[in-house]
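With one protein chain held back, the other chains of the complex are shown just where they sit.
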Amino acid sequence: MMHLVPLFMAVPLAGAFLAALPNRRLPWLPDLLGNLAMTWLTVTALSMVGHSGLCAVGDWGYLGIVLRLDGLAVLMLIAINGIGLCATLFSVSYMDRYTARGRYYSLFLLMVAGMNGVVLTGDLFNLYVFMEIAAIASYALVAFGCQHEELEAAFKYAVLGSVASALILIAVAILYGLTGNLNMTAVAVRLAADTDQPATLLAVGLLLCGFALKAALVPFHAWLPDAHPSAPAPVSAMLSGVVIKALGIYVLCRLVFNVFGATAPLLLVLRTLGTVSMIVGVMLAIGQWDMKRLFAYHSISQIGYVALGIGLGTPLGIAGGLFHMVNHSVFKSLLFLNAGAVEYAAGTRDLKRLGGLRGQMPVTANTSLVASMSIAGIPPFNGFWSKLLIVMACIEAGQNWLAVAAIAVSLLTLASFLKVQRYAFFEAAKSALTGVKEVPVLMRTAMLILAALCILTSLAVLAGWREPLLIGWAADALRGGVFGGVQ
Amino acid sequence: MALLGILLFLMIIGAVIAVETRNLLSSIVCLGAIGFLLSIVFLFLGAPDLAITQLVVEILCLVILIRATIHRRVETVAGNREFVGLAVTVVMLAIVLMLAISMMAGFPSLGTSVLDRMAQAPSHFYLLQGKAQTGVTNIVTAILLDFRAYDTLGEATVLFCAVMGALAVLRRSARRRPEEGDAGDEGEGGAE
Amino acid sequence: MIYGLCLLLIVVGLYGVVTKRNVVKIVISLAIMEYGINLFLVLVGYRTHGTAPILEEGMMPETLVAQSVDPLPQALVLTSIVIGLAVLALMVALCVRLYERYGTFDVTEMKKLKG
Partner (left out) sequence: MSGGTHQGGMSLIVRTVTRWLKAFILLFGIYVVLYGHVSPGGGFAGGVVIACAYILLTLAEGRERTARLLSERLAAVLAVAGLLFFLGVGLAGMVGGRAFLDNFLVGDSGAEPALASGGIIELCEIAIGIIVSMSLFLAFAVLSRFRVSLGDGDETATGEGGAS
């Protein structure tokens, strides 16, 4: 299976290049290419379960670039490509609103290729390169509508994203100077042999700032509430669902656990950032009336949960954090697709102008209910189990106050989503919305798949409540420490 | 080394002018000057490949930037924020800089590259075996297109991606009018 | 000392990004940051009196190892220069489109976004 690993980058890249070809005669070709590529990727990602190993690009071993596949990478691949498939399905009808379909799919596939590259790479500089592919594609996708707000948000996102990339590149340069290597394992070995070097601390600080910016953890979150709502709905779903994780949290965890070693101060920083994001994000979300903007603030808050769980550093905490990361990908992308469907049908996503859509858009309303209950942590749905794991982990680690904060934030989230449900779907119908119809079938399919996943992923806890299906394997990759998972 | 210091100093002065000047065109010209100085510095540091690339990229940057700003209102209206905010920013950045420089104290001093310190570093292999293994004498090219060709593929993709993005951002009409759309699109949909 | 100056260059760029209110100025400041970082990478690979990592006619690879500068950071910088150019092109495109929408490059006059 390992020889298939480079195809995770090559296939979406090929799709992106082909979709970018100027073509007027075959308007459906980009749709087909996008969906085919994502289907192939999803299937292959699923078939990677149970496999791990290294794959040297160009057959140079440690002298060149090494791709590494382990539990965490497979988990991320499944999340990225699965959500990506739902988003492309949704796009087929949704993108009718926009021109330049070919460029849309091209950028979308480039973003996916970039994220897959980031997840699979075992090389620091290669990480930077693929991060830039994903980041640049997402800047352009945020601006895709070319309206005032969208351009403004994209510019803000691009500036902060570039600053983050710059900080990361300085850190890579410092690490190279210290260790003479770019391979993560080699760097980790070198750093472990040569502790107490203040320059290492500088590199760690820069990397933390850079990836916290990409992950939108709280002091660095300014761009997210603008950028995520401005993009077309499937792109918002990708941005909130997987991009902030693949480019932010995932790399943060990978570096903290597998390169620098999970020392107590590092974990404390991660935990603190997580807790602050969790609380501040939900506080900011409560007052929002724009559906997508509200969801975006909740992304900050939920990413905080993930960082908190992983920052505990205990087996239960890591499992909870990773589980929540996967769950958040599913329900947050579903919520954004719901918002897109509402906007597509009703022409607005302002909660004050919506109401009573339950009757006219049953699929959207019901899937949105599922997603809302998941994010708020209502029992049968996946969000409940992962939040439970995180709270249990907090108590187990003796951090009772953090557990209280996690529960309180969960209640506030519930309140916030009750508001969404009430104003958008339940309340009496507004006269302006009488002509609204349910969205086309492919958009409904995408939402139904994600809603089913909200329930199915919660079954993962049946496999073992301490370490739900696949999550234990992924957590092993982190817990494996410096030499993490793969030899 | 003194020469390097002087060149760097000039670059910093250029950077300050580029950032602070009120006229956008002078700012762009200053950027060009910095890039040109950087190209010379690369030449001194034994990196002719970089010097050439930096030089041509710089020219292209200037052309693109000037093309974007010419004939537009280029005077910088609100140059700065209010004084207090500015002062706080400057102090903060100064602290960060001092901190960074002090932390760099343990960093291997300039002029002792990885090659001198680590016999195991991949760079040794590249220099020793580069020609025998790849058949090219420019080791930078050997790294770029053989040892780390995957990075280069990524790099070409980044460029393509940015150009696709620019094409997408600069297309004439981004949204279709509602009446052109397909069914399920009636009402006030799409009109923002 | 040289490293310090290089970091100063990066910080000057960062200062411009943080304080300036003109989109083109911000792009220029980002470019300055980029230059500083590229220089930093090359400095990391520098060796006193080092030569270019190109095998001259009749030269033994061992001589090259003894006197050449580190080639790897150069390859990285080459990539980084092109990435910088790509980001610049995209951001200029955004600036131009913003100008078309607002008739100005000034961020303070762009206020469609709340918060």
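Before moving on, here are some points about what is shown:
Order of writing sets the chain letters: A, B and C. Residues in each chain are counted from 1.
Here, a residue touches a chain if its C-beta (ideal position, glycine included) is under 8 Å from a C-beta of that chain, and two chains touch if they have at least 3 such contacts.
If you're wondering where the values come from, they're calculated on a predicted model, not measured in any experiment.
Seen in the complete assembly, the chain not on display touches A, B, C.
Residues 52, 54, 78, 81-82, 85, 89, 92-93, 96-97, 100, 103 are the ones on chain C that touch the missing chain. Within the complete assembly, residues 3, 6, 10, 13-14, 17-18, 20-22, 55-59 of chain A touch the chain that is not shown. Considering the complete assembly, chain B touches the hidden chain via residues 25, 48-49, 51-53, 56-57, 59-60, 63-64, 66-68, 70-73, 131-138, 140-142, 144-146, 149-150, 152-153, 156-157, 159-160, 162-163, 166-167, 170, 172.
FYI, only the chains that are shown with their structure count from here on.
Rounded to whole angstrom units, the spacing between the C-alpha centres of chain B and chain C is 3. The residues of chain A that reach two or more other chains are 125, 129, 132, 136, 139-140, 143, 146-147, 151, 154, 174, 176-177, 182, listed in rising order. Multi-chain contact residues of chain C (touching two or more other chains) are listed as 14, 44, 72, 76, 79, 83, 86-87, 90, 94-95, 97.
For chain C in complex with chain A, the residues that touch the partner chain are 10, 14, 17, 23, 26, 30, 33-34, 37, 40-41, 44, 72-73, 76, 79-80, 83, 86-87, 90-91, 94-95, 97-98, 101-102, 110, 112-113, 115.
Of all residues in chain C, those touching chain B in their complex are 1-9, 11-16, 18-22, 24-25, 27-29, 31-32, 35, 38-39, 42-48, 50-56, 61-62, 64-65, 68-72, 74-79, 81-90, 92-97, 99, 103-106, 108-109. Of all residues in chain A, those touching chain B in their complex are 13, 17, 20, 57-58, 60, 62-65, 93, 96-100, 103-104, 106-107, 110, 113, 117, 125-126, 129-130, 132-133, 136-137, 139-141, 143-147, 151, 154, 174, 176-182, 197-199, 201-202, 344-347, 432, 435-440.
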